[in-house]
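The complex appears here minus one protein chain, its other protein chains still in place.
Read from first to last, the chains carry the letters A and B; within each, the first residue is number 1.
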Amino acid sequence: MPLVQETDYGTPASTSTEVVGLTIDGIRVTVPAGTSIMRAAMEAGIQVPKLCATDSVEAFGSCRLCLVEIAGRTGTPASCTTPVAAGMVVSTQTERLKQVRKGVMELYISDHPLDCLTCAANGDCELQDMAGAVGLRDVRYGYAGENHLAEAKDESNPYFTFDPSKCIVCSRCVRACEEVQGTFALTIQGRGFDSKVSAGMAESFIESECVSCGACVQACPTATLMEKTVIEIGLPEHSVVTTCAYCGVGCNFKAEMRGEEVVRMVPAKDGKANHGHSCVKGRFAWGYANHRERILKPMMRERIDQPWREVSWDEAIGRVASEFKRLQLTHGVRSIGGITSSRCTNEETYLVQKLVRGGFGNNNIDTCARVCHSPTGYGLKATFGTSAGTQDFDSVEHADVVIVIGANPTDAHPVFASRLKKRLRQGARLIVIDPRRIDLVRTPHVEAAHHLALRPGTNAAILNALAHTIVTEGLADEAFIRERCDLSAFAHWAAFVSEPQNSPEAVGPVTGVSPDEIRAAARLFATGGNGAIYYGLGVTEHSQGSTVVMAIANLAMVTGNIGRPGVGVNPLRGQNNVQGSCDMGSFPHEFSGYRHVSDDGVRATFEELWGRPLDAEPGLRIVNMFDAALDGSFKGLYVQGEDILQSDPNTHHVAAALAAMECIVVQDLFLNETSRYAHVFLPGSTFLEKDGTFTNAERRINRVRRVMAPRNGMADWEVTLAIGKAMGFEMPYAHPAEVMDEIARLTPSFAGVSYDLLDRVGSVQWPCNAAAPVGTPVMHAESFQRGKGNFMITEYVATDEKVGPRFPLLLTTGRVLTQYNVGAQTRRTANVVWHEEDVLEIHPHDAEERGVRDGDWVKLDSRTGGTTLRARVTDRVAPGVVYTTFHHPVTQANVVTSEHSDWATNCPEYKVTAVQVAPSNGPSDWQREYGEHGRKNLRIAAVVAE
Amino acid sequence: MEAAKLVMMANQIGKFFAAQRGADPVAAIADHLDKFWEPRMRTEIVAHVAAGGAGLDEPVRAAVGRLREARLPGTGMRV
Partner (left out) sequence: MTTRIFVPRDAAARAVGADRVAEALQAEVDRRQLDVTLVRTGSRGLFWLEPMIEVETSAGRVAYGPVKASDVPGLVEAGLSQGVAHPLRVGRPEEIPFLQRQTRVTFARCGVVDPLSLHDYRAHGGYRGLARARDLGPAGTIEEVTASGLRGRGGAGFPAGIKWKTAADAAADRKYVVCNADEGDSGTYADRMLMEGDPFSVIEGMTIAGYAVGAAKGYIYIRSEYPDAIRTMERAVAVARAAGCLNGFDLEIRVGAGAYVCGEETALLESIEGRRGQVRPKPPLPAHKGLFGCPTVINNLVTLSTVPAILADGAKAYAVLGMGRSRGTMPIQIAGNVRHGGLFEAPFGLTLGEIVDEIGGGTRNGRPIRAVQVGGPLGAYFPRALFDTPFDYEAYAARDGLIGHGGVVVFDDSVDMARQARFALEFCGIESCGKCTPCRIGSVRGVETIDRIIDGDRRDANLALIEDLCQTLKFGSLCALGGFTPYPVMSAIRHFPEDFGRPRHAVA
């Protein structure tokens, strides 16, 4: 499609329902009350000249180009800051206005370089456009006066440059940083003619608080803040709207292209999850697609100690099919399986599970969502009836009290975090429940009302204590409960939480949180208006993950916070398509739409369409696959787009299981850690090379559109089809759109979804069917999906992972903003400048006791293993708690994590590991050995014959 | 598969359902194992109970006694 030019209305839309009629340049215009004259004019097709106004930020009124005249009013008010009034008669072009505008432009240009022809923004510069629009022909002041033309360029940020000589001091960047991103990293320094944009306290961008979200670059009307790729390549000539492949926010981007080359990724204004905002990953960290380490040809080897050999697609696929068939003949139908990826599209995921169920003839299909949000599916299904979050992201704009539990949105879901912070700046109150002082606890102009810094592993205890306070203090929403919930379940639950062992006073010593603080937080949540709960893996990745999800659902129900905007239970999904991979039937016990494989009626519909008898028994989950592999009954695995060796817990155990298998097929972009144990490597393609859909954390089905052909020559979905065909299971589709048509046909909640619909309306949130033809933003509005809301008893059970004299500290893990999960992509971008290595956060008290200083190497040991990394001494973590990230394979945090897992779903307990920390002088033996093994795995012996 | 691990997992499940009120925990545990445990795992826990069921909590032991027999894969290939 041609370059998408979005309309800039100058000021944000008014949300008023009242309308006002006025006349602008003789044209009658009707707009919502509170609309600016500028926007009203733009909606009538009248472009008022402007520079400091852009519709992503509030009007500022500084450039003085947008002045208008209003009948009956003196002066020349700015149209951006003046709201419409009924009956107003506005003129946007008068002799006086023309003169003033020309005068202003003459001043601007008297302090601006005259290098338009060689400027990176040539053709995409609002200053240039405005000079033309006002008819500036001459700068009578000359260019010899005082100016900023010699100001030095700041190129410190890896992705964009800041050239103050081109700055017109419109403050759009400063305002975008404040209003859109909420970081407040930029300011105007100095006064008068000396005013200039400054990052932090006159620092370079890289040294400042800037989080490289790109909002300032997006807002800049000139070449002052400019993507380095545009400077290098030039302006794009066409764009394709697609969806980011990083976190579960699901931002829409315009991939702006020159031929098959991506020039830049620009957040789409009409993206319903991001509304024109982005983060450093989606906006800038897409260069991994062209990274030299990307594998573009299929490879094989007989044994895992051999170098890789490049082969043809036919040979590779042939080997996969013959090996899998051999294994099934020798070891049984259930001896092989597959793993889908939350990174891949719905269509790809659907096809892999179809291959396993229909082609392999068993249900040994699991997804990496197993290790992150499987408890969400289980817990919300048990209480509400649907395995998904209840709201859309827009809902946060109506929230009055927000609980963030076990999530770190500013790092892991930055675009949602910006919207949350905006709401908090407007006055909503925040309760953070997290062992660590995440940024949201105190960030510019945002401060949590309560931070319940609990001991890792005690979520259930604290949630029960919150419920105890609400129930025993008479704060429950009885009307809601009476009308919407199962009363007998409620009575049992209310009796349970009211018991003394669930009181804040009893729970205080267990959680380490003061009872008064718990009670105050409970009262605030129950009485503070619309209450919304957002949670992440700090909830699910525990032995009580499913229990805690239910406890969250209970809390929402008891306070009546379900079924309307501003409330709800909102799982923040870690990856782009966690929701989708679950929806698509990637779990071993469920078909798409969360229907159990033992349901004969459901199975029959699949058997009929696929033409194969299907297994009625649940298959192995990932962790069970490893156990079965070590047992000798599970021999072959097809892993699409997940690095199980790096991301699953207890690395030694996973490695042993992988080593015990006979055929491991890895389909990925890079030779990942798992590929060390693989026999066949099938090159995958990036999201830029794909057609399909991702489903984000708000159940929103977003289109992913191919912006360039797959560099490896074959789309991922075609590879899965080829494996099926070679195994005698034909899946005939000409395009992913046809896969979606089949999903819609077989899945009631997707019945109305088609690419046609998505192209028409942008995106939809499931359920999307006859009852909800354009989707469902807020679920359970009238009644719960399961009928009555079901309160489940959520007894606190301490994890078996206990601290003791040998392992006295609790390790918990998380992410940083600039890196993503195992780092396969982000480590292959310039994002490494912000996070070169994983570090261990340790409280000064614990550090002192161990003689650990900031920056020291330390050894981190648990019952399962040990690794070394550098220490960061900080009071962000409480005494007794240490924290690290898992972005770098060299650290391999999962060497230490335990095999404990959620009781219902086997989601691993990543968030609690008993550890000891001691000073160290370098990497462990294991790390050295592992590093050597990794280097060997990179050997590629022969080149395929053409 | 390692019996000790299966026992630990089964007991975890048992604890949750034993805490629920107004429902039969044994039925709920059995239903959960039927729905989520692959036949190999069910077969082994049944065998473990047959061998004395060391370490299993009481309602779990009772639930294992009620497990369904696994159905064969639809393809009719050797299991």
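Methods note: a contact is a pair of C-beta atoms (placed from the backbone, for glycine too) under 8 Å apart; a residue touches a chain by one contact, two chains touch by 3 or more.
Note that the coordinates shown come from a computational prediction; the quantities given were computed from them, not determined experimentally.
J.: May I ask you to name the displayed chains that the omitted chain touches in the full complex?
T.: A
J.: Touching the left-out chain: which of A:49, A:83, A:250 or A:636?
T.: Considering the complete complex, A:83 is the one touching the chain left out.
J.: Among A:23, A:110 or A:204, which one is in touch with the chain left out?
T.: Within the whole complex, the residue contacting the unshown chain is A:110.
J.: With respect to the chain omitted from the figure, which of A:119, A:169, A:701 or A:809 is a touching residue?
T.: A:169
J.: When the complex is taken as a whole, what residues of chain A touch the one chain not shown?
T.: Touch set of chain A with respect to the missing chain: 59-64, 67, 75-76, 78, 80-83, 96, 99-100, 103-104, 107-108, 110-111, 140-141, 145-146, 168-169, 171, 187-188, 190-195.
Going forward, only the chains that are shown with their structure count from here on.
J.: Any idea which chain A residues touch chain B in the complex?
T.: Where chain A meets chain B, its residues are 328-329, 332-334, 361-364, 488-489, 492, 495-496, 543, 546-547, 588-589, 596, 598, 607, 612-621, 624, 627-628, 631, 633, 792-793, 795, 797, 800, 899, 901, 903-906.
J.: Would you mind writing out the residues of chain B in touch with chain A in their complex?
T.: Checking each residue of chain B against chain A gives 1-2, 5, 8-9, 12-13, 15-16, 19-22, 32, 34-41, 70-71, 73-79.
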